[in-house]
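Written below as structure tokens is the structure these notes are about.
Yeah, one chain of the complex is gone here, protein chain that is, but the others are all in their spots.
Chain nomenclature is as follows: A and B, assigned in order of appearance, with residue numbering initiated at 1 for each chain independently.
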Amino acid sequence: MTKTSLIMFSGDFDRAMAGMIIANGSAAMGNDVTIFFTFWGLNLLRKPSKVKVKKPFMEKMFGGMLPRGPDQAKLSQMSWATGMMKKTMKRKNVRELHLLMDDARAMGVKFIACTMSMDVMGIRKEELLDGIEYAGVATYIAEADESTINLFL
Amino acid sequence: MTKTSLIMFSGDFDRAMAGMIIANGSAAMGNDVTIFFTFWGLNLLRKPSKVKVKKPFMEKMFGGMLPRGPDQAKLSQMSWATGMMKKTMKRKNVRELHLLMDDARAMGVKFIACTMSMDVMGIRKEELLDGIEYAGVATYIAEADESTINLFL
Partner (left out) sequence: MTKTSLIMFSGDFDRAMAGMIIANGSAAMGNDVTIFFTFWGLNLLRKPSKVKVKKPFMEKMFGGMLPRGPDQAKLSQMSWATGMMKKTMKRKNVRELHLLMDDARAMGVKFIACTMSMDVMGIRKEELLDGIEYAGVATYIAEADESTINLFL
């Protein structure tokens, strides 16, 4: 069984769609897939509703400006057209981003949140989806070294 | 023979230049190279002149705002300096982007347009370069699994 390992660095809607389509396509073909969510990509793992956690003022403010979950993600360019793009996708029967993420996990795609990024972004475990894993760069390298497909999104 | 497989997700001038230089460099060294054009990258495959096709209003409007072909591509940052950069490249005898794309195909680099992206971007086959191939994510995964170089641009 070959492995696919993606770094989801971006939290942009279009890049996240690309990442999830690749991840799910690879999983569907029998590959062992891992996605490392880091930096802006962590926003995709955030629960859509506000979670009460104690944080220093600056982290609270920064976190408040970042999108919570896939439904708040915007296009990397022409971001004003995000709503239009999402409507078009729906009409074309493309699965929504949060459903693609559900599909992924149902197919066994491993979601790993980068703990160092969480620390600098001021994001707590309670704010992220349940049932994901947490790790640092060493875990990524070990996984990527064994993967035939490595992509940085 | 080793394989190189690139995902050209971006349609930006600078990223496209990087992609084509890598693709052509790899092909020149005897590798089997495939480029999957997806999302904004599809714009690089568009014919420079407007092609008459029937489309719903929203797709027509969206398509009208996107660049047609490599000559309309802009820098990913400092986009106002795109003209200056192109002039500098010409003066330094760097081949133009559309010529790099011609070179690639002459060397046997495979251009594949992502059909799902075409659908959501509202781009029709008639609007794209002749002689390219069309495929979905399964084709990409199969190719990438056999490639030693996999990059997401």
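One rule holds for everything that comes next: a residue touches a chain if its C-beta (ideal position, glycine included) is under 8 Å from a C-beta of that chain, and two chains touch if they have at least 3 such contacts.
Remember, predicted model here, so these are calculated numbers, not experimental data.
Undergrad: Tell me which residue among B:94, B:116 or B:142 touches the hidden chain in the full complex.
TA: B:94
Undergrad: Take the complete complex as the reference. Which residues in subunit B touch the chain that isn't displayed?
TA: Within subunit B, the residues that touch the unshown chain are 2, 4, 14-15, 18, 21-22, 25-26, 28-29, 31, 77-78, 81, 84-85, 87-89, 92, 94, 148-153.
Undergrad: On subunit A, where is the contact patch with the chain that was removed from view?
TA: 7, 9, 38-40, 58-59, 62, 65, 116, 119-120, 122, 136-138, 140-142, 144-147, 150-152
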